[in-house]
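Below is one structure, written out as structure tokens; comments come after it.
All protein chains of the complex are present and in place, except for one that has been dropped.
Labels for the chains are A and B, by order of writing; each one numbers its residues from 1.
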Amino acid sequence: MDKAVRPYRQIPVYLRYLINTALLVILLAAGSALLASGTVNRAQSAVILQIGIYALLAVSLNVATGYLGQLPLGHAGFMAVGAYTAALIWKALPGKSLGVILLGLLAAGLLAAVFGVVIGIPALRLKGDYLAIITLGFGEIIRVLIINLPGVTGGTPGLMNIPKHSSFLVVYATVILSCALIHTLMKSRHGRAILAIRENEIAAEASGVNTTFYKVLAFTVSAFFAGVAGGLYAGYTGILTPGNFTFMTSVNILVMVVLGGLGSMAGSIIAAGILTALPLALQSFNKYRMVIYALLLIVVMIFKPSGLLGRYDFSLTRIIEKAINGRLFPRKGKAGEEHA
Amino acid sequence: MPKFARRNVSSKMVPLDGLGIIPERDAGSPPILDIRHLCVDFGGLRAVDDFTLLIGRTEIAGLIGPNGAGKTTVFNLLTNVYKPTQGRILLNGQDTRGKSMHELNRLGIARTFQNIRLFAGMTVEDNVKVGMSHGYDDGVFTDIFRLPGWWRTERRQHVRALELLDLFNLTDKADALAGNLPYGDQRRLEIVRALASEPKLLLLDEPAAGMNPSETHELMDNIRMLRDQFRGHRRAELRQDHRQGHAQGDPKQSRGHRGVSGRGGGQMMLQVTNLNVYYGNIRALKDVSFSVAEGEIMTLIGANGAGKTTTLLTISGLKKAQSGAVQFLDKDITKTTPQSRVAMGISQSPEGRRVFPGLTVLENLEMGAYLRKDDFSGDMEKVFTYFPRLKERKKQSAGTLSGGEQQMLAMGRALMSRPKLMLLDEPSMGLSPLLVSEIFEIIRRLNDNGTTILLVEQNAALALKLAHRAAVMETGRIVLAGTGEELSRSPAVQKAYLGG
Partner (left out) sequence: MLFLSQCINGLQLGSIYALVALGYSMVYGIIRLLNFAHGDVIMIGAYIAVLTIGAGVHPALAVVITILGCVMVSVLVEKVAYRPLRSAPRISLLITAIGVSLLLQNLVQLFFSADTRAYPSTAIIPAKAFDLGGLSLSLSTLVTIVVSVGSMVGLHLLIQKTRMGKAMRAVSEDTGAAQLMGIDINRVISITFAIGSALAGVGSVLYCCRYSIANPTMGSLLGLKAFVAAVLGGIGSIPGAVVGGFAIGFAEVLVTALGFSAWTDAVVFAILILVLLIKPSGLLGKGVSEKV
């Protein structure tokens, strides 16, 4: 096997952190300025905020589907728990201070996480299809609870006059921070344990991975960030009704994750962006939107089941490394082949 | 029941408890593994019966036995995949009952699997790191917020992983995806991953399955080296492998040899040419060629993983060949559907019997006659004549039959289509010697009455005695071919498969 004689130059770790942080800060500042300047109209800035919220929903679902390898169908339930929690806290506490906003979002995530543990422990004893249905059932039960506890949630007519705390900065700073935390989790031995369970649960268990713990952990992390996204959603729309959190909502988020790539955070974000922005861009096609989604889902499953980006793990610094080493575009040739 | 063979290179052995022998130096301390009277039942079937075994430190112990003897079941019992019905297991003096698999790993057992279970989508290095699941006790928060603990852990795991990979020369493949490795490397990686958890007892389940003789010797050397390397850490290994060796082919006779036409040979009924079959990236059949003449019994013998079952599945159409051809009665059937092959006259009694458990004996036989449009009650009577026990159990669910009865049913079912060629896959598997000779007698009668038979067997002695012609398969190739008599007299075959 030939190997390049030149050693592969790597970017030192501290520089990596610097580059990534700088990039994110720049994006945040640029976006904020853009929205403040008025170049973007109302409808467009609404979509930009929605993209952020759905991106976080998709990324959080990806933790349980793409990384853990399960198919929970009750994600809207966790979103709902987070949304109503944040809404109630923000309605109760006046003011727009950072503390109040943080409190609302944190509480949203935590309560959703509690539901995640409570639902996860029994549900994750089941596999595949059964897990899918039981989470669907739980999601529906949450929705029925919301309808039937009007004292707390405002019932079917809903909760109104929620303070709209979700500015561009709040939404995107939250999304970026959340994605960073999920990323650091996955790039640790805990993340490896979760991926191992997806790859081969029995081998993971036999290698010492406490699969019950990690399955519940992944599920709870997924629920936590879904709750946070729900909080952002509440702060964006100002009104919540149980009709916002149906099985269809869960399916919509699932479509984003599947299309983007099961196991790719970048894929989830990009797909969320496209699928949220598309209806705006193609307003004349709005009638056909759901039909197109459905067809897209079926076609992608048949021809590229791992989703458009597959398990691609985006890393700016890795791209820069490749560029430095001249390996940006893969050369033709086998890199060591099979044969027993 | 699996036979137990010990090999300890350098220690003097002393008896223990009248139950076994352990190295002298360990006479004072408890054996690493102490199994007493282990039994497990699956439904009505007792798969492991009164199994007792002691293993001392730094020993290599081997568990051998034919297919279906219960070896993997014992491994599964040791790692608590199954709960024993009776008996107890002590690991280092500690009772393993009720502990989960990952807890047992923490206590010091690590294993590999008969069918490779790697984390295919993760890198080689990450596979090893998953094995290091304990000994690092930072919580989740340390990792999420990249506190110093994370940096320490990652560094330590990285260094240790590369150390371990180096033992098997896999260091330069550290960043490759485990699923893309060649077969031999995958087996080795599984061992490295098991080592990563610093086990006191390493269980290797058929680690050499599917390897050719030189690869196997290399692997055995590696294992011995491991044992010596970790002597200070007191490690023992339990390894199961039911091959006793290999047959070296006489180059003149191997590769595409069509065989000598002995007694029983007539027209060429089945012709397999240069068959190549893959399971994912792994090449299971490599340019396999042979033929079966009308009226004869042809047998394929070889160890587990040699490709015999894959060959039969490909002939029946359940596996697609990447290249090569299958011809039956001068017609090319390589790309035809499985059902059309049955219609042409090929039927199979598959490995593991595979009777339809929820259907009755009668209904199973009816399914065998699925494609027949005429009255097949006559054939059913014939089947009952061959297998009178089936007649008694006509209305019984096939799932409740004993192993031997299921084998009879599978063969009877294959007869119902009045096949010209009958494929039999390991009919002796898991059966008592008495039943095996009964079955083989029936196979002979079937052949005398005109059915051509292609027999795949691990019981080489019986198969070679019965068959007109035979071929030996190893790691996907045919390495020897000839008449049954020739092969049973061949010293290579005798050494490798006939215990001679």
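Quick notes on this one:
By our rule, contacts are C-beta pairs under 8 Å (C-beta built on N, C-alpha and C of every residue); 3 or more make two chains touch, one makes a residue touch a chain.
Predicted, not measured: the structure shown is a model, and the values here were computed from it.
Checked against the full complex, the candidates B:G358, B:P433 or B:P491 give a single residue touching the omitted chain, namely B:G358. In the complete assembly, the contact with the undisplayed chain comes from A:L254, out of A:L35, A:I51, A:A86 or A:L254.
The omitted chain makes contact with just one of the residues A:I147, A:I176, A:I239 or A:I274: A:I147. Interface residues of chain B facing the missing partner chain: 72, 76, 81, 113, 316-318, 337-339, 342-343, 347-348, 350, 354-359, 363, 366-368, 370-371, 413-414, 417.
Annotation for chain A: contacts to the undisplayed chain at residues 65, 69, 71, 122-123, 125-126, 128-130, 132-134, 136-138, 140-141, 144-145, 147-148, 202, 247, 251, 254, 258, 262, 287-288, 290-291, 293-295, 297-298, 301-302, 305.
Heads up, the rule we're going with is that only the chains that are shown with their structure count from here on.
Our note on geometry: chain A versus chain B, Cα centroid distance of 43 Å, whole angstroms.
Per the touch definition, chain B reaches chain A in the complex via residues 79, 81, 100-102, 105-106, 110-111, 113, 117-122, 126, 129-134, 136, 140, 143-146, 150, 153-154, 157, 172-173, 176, 180, 182-184, 193-194, 196-197, 210-212, 215, 281-283, 475-476. Of all the residues in chain A, the ones that touch chain B in their complex are 3, 181, 184-185, 188-193, 195-196, 198-200, 202-211, 217, 311, 336-340.
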